[in-house]
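Only one structure is covered here, and it is reproduced in the block below.
Of the protein chains in this complex, one is absent; all others appear in place.
Then we have subunit A:
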Amino acid sequence: MTVLWLVPFGWGVDTSFKTEVDASASGADWIPKAGFTLDAYRTILGQGNLPVWAVNSVVIAVCVTAITVTISAMAAYAFSRTLFRGRRVLFAVTIASIMVPPQILIVPLFRQMLAMNLVDTYAAVILPQVVAPAMVFILKKFFDGIPRELEEAARIDGAGSFRVFWSVVLPLSRPILAAVAIFVFINTWNNFLWPFISTSDPQLMTLPVGLSTVKDSTGLRNAQESAASILGSIPLLIVFMLFQRQIVRSVATTGLGGQ
């Protein structure tokens, strides 16, 4: 089964090392007639917007992740650890909004971006993506589990809300913060629909959007497209390999594990 799962990967990698002639040849020949070559990678890296798209993807994913984690953690802290007027109602509205399919918001969001003169800017791609009610919920659930005694001890030492948040809650929440950051990063990196709609300038496209335009403009160039795809996939695969443990653990601790 695993082998079956890896075949498409293998085929993509294999194709990227072929000449264009071999890559478009018929059949499932894993070993190309003209031998293996790095030409496709050279061409892709030499011309085209791939490096620009990669930089855009990194900038956008990092910005979205940083902003999302910061504002979600702060909101989760407010909902979990403080009492302010309207807290319950606001939290209920936040939770309810998890059900809204983001896709139905693209039309009004696009209209809004037009009105705000933000179409074809980084801001248009980034800002709508930082709203992550599900992440607020996950973080709040985790914060709820931090023992009150720790917080009280800090209060007795004269710490204010900000200090409690910064020096007690955040350090204890590292695993869940890492998990949320990884989830947000993956989702942002691979998000297609919104970046696709909010950018038309190739200089602003992210990798998934840019890659999807490659085929239209160049016709059949399997080797180059495969090479571009592989270059576009490597960063996330590395992130996953580095953080596998956190990702699996976070699935369990967020309660998604069903316990």
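Remarks
Following the convention adopted for this analysis, contacts are C-beta pairs under 8 Å (C-beta built on N, C-alpha and C of every residue); 3 or more make two chains touch, one makes a residue touch a chain; residues count from 1.
What we mean here is this: contacts and distances are computed from a predicted model.
Comparing "Spore maturation protein", "Peptide/nickel transport system substrate-binding protein", "Lactate utilization protein B/C" or "Sugar ABC transporter permease" against the UniProt entry of the hidden chain yields the protein name "Sugar ABC transporter permease". Screening A:L45, A:V58, A:L105 or A:L172 against the full complex identifies A:L105 as the residue touching the chain left out. Across the entire complex, the residue among A:T65, A:T94, A:S173 or A:T199 in touch with the chain not shown is A:T94.
One chain of the complex is left out; on subunit A, the residues touching it are 1-2, 5-6, 8-9, 11-12, 15, 24-28, 70-72, 74-75, 77-79, 81-85, 87, 90, 94, 97, 99-101, 103-112, 127-128, 130-131, 133, 136, 151-152, 155, 160-162, 165, 186, 189-190, 192-193, 197, 207-212, 214-215, 222, 225-226, 228-229, 232-233, 236-237, 240-241, 244, 247-249, 251-252, 256-259.
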